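Removed from the display is one protein chain of the complex; every other protein chain stays in position.
This part shows chain A:
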Amino acid sequence: MSSLPLEGIRILDLSMWWSGPMCNSYLGALGAEVIKVESIQFPDGFRYTMAPPGEKDWWELGPQFNAANMNKLGLTLNLNDPEGRELFKDLVAKSDVVVENFSPRVMGNFGLTYEKLQEVNPRIIMVSMPAYGSSGPYRDMPGFAYTFEILSGIAQTNGYEGENPMIISGVGDVIASFHCAYGLLAALEYRAESGKGQHMEIAQSEACANLVGQPIIDASMNNRNWERVGNRHPTIAPQGVYPSKGTDRWVAISVQNDDEWKTFCKVIGRPELANDSRFHTNEGRNQHHNELDQLISSWTIQLDHHESATILQDAGISAGPVLEVDEMENDPFLSGMYQEVSRECTGTHLFPSWPVKFSEARLEHHSPAPTLGQHNDYVLKAILGLSDERIQFLEQNEIIGNQPLGAKISK
């Protein structure tokens, strides 16, 4: 894109961990000026995740924080201090959007409810991302991806056949993040049309539950509960993940209809199976799936996972290697998704960019994650017009800063 779609939009990002930050990193990539607001009293907890305690500036070294906060500016402001709150309101007056994912009582405690922000800026869009919503008995319960996946029913569908439900390492944050970005862009579109801001609330658990319409309807209509089915599918058989040559290497295969089955038998060197009447229909293949799994494994185990997938694809059958983390960056297909991003204190790393091209140009990151308070000067001087003396005063009073207070006491 020659000019970016959200240029001219300013977003104050109070959100922490993954869901809110990922959403705003996307909006930043689209050209919004995203100001990530932390404080030296209460930096984003993601800064400490997988970071090496005791290293110099260790709160800057966490890989997950670095990956979740690209395309943003960094500001510190102590919102527990009346002056910090006044400065925040001054910024709200000059911004378009405020995003927060605190528990529901926090913004109220700061005196920064939507009503208060609206007094400062009637066109403001405020987005709140509570875990379970600002009402109901779960309102104040702690929540994160693990609990969202459990309470939304997603975990009920995930697991080996007949075994316990399992969680899916953080997918709840991604789902909440995408729905947040979608709703926020819709609110911006409405404001462009009508001039009106609004308050949007996304309960992260409910965004996740939006993906289980099918089993919910089965439950409400037929009183049936979906359970775990492993990798199998009622109308695609055989389907599975099969062992390949090497240690812990796997290939995913889906045979989608009877014709593909006949081809598949030839490709794996067992043409006689195509004549076996037990396997003529999808239903039959599903009934004898265990036996088929053994036959298929004895073929896949002889080949590298890329090799078997390519042979099957060349014959017109859906298949793909299960890529592990150590292969992904060098994978010929995914290489287009990786982008080098450099940051002064962490060096150059490959990061996934965004899975979309706009008129053939991939949406990419344009700046690394900010260090704590990195853009205090720019925000406070260029946007708010504060003097050097005032900034010094704020530093002395720990309303702004560049080092977490906690870093002084922790290991």
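Methods note: a residue touches a chain if its C-beta (ideal position, glycine included) is under 8 Å from a C-beta of that chain, and two chains touch if they have at least 3 such contacts; residues count from 1.
To be clear about the criterion, contacts and distances are computed from a predicted model.
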item	value
Protein name (UniProt record) of the chain left out of view, among "Methionine biosynthesis protein MetW", "Cytochrome c oxidase subunit 1", "Multidrug ABC transporter ATP-binding protein" or "Formyl-CoA transferase/CoA:oxalate CoA-transferase"	"Formyl-CoA transferase/CoA:oxalate CoA-transferase"
Selected from A:Ala187, A:Leu292 or A:Leu386 as touching the chain missing from the view	A:Ala187
Which of A:Val174, A:Leu295, A:Ile391 or A:Leu405 contacts the chain that the document leaves out	A:Val174
Among A:Thr113, A:Gln256 or A:Thr281, the residue in touch with the chain that has been omitted	A:Gln256
Candidates A:Val106, A:Ile311, A:Leu350 or A:Leu405 - the one touching the absent chain	A:Leu350
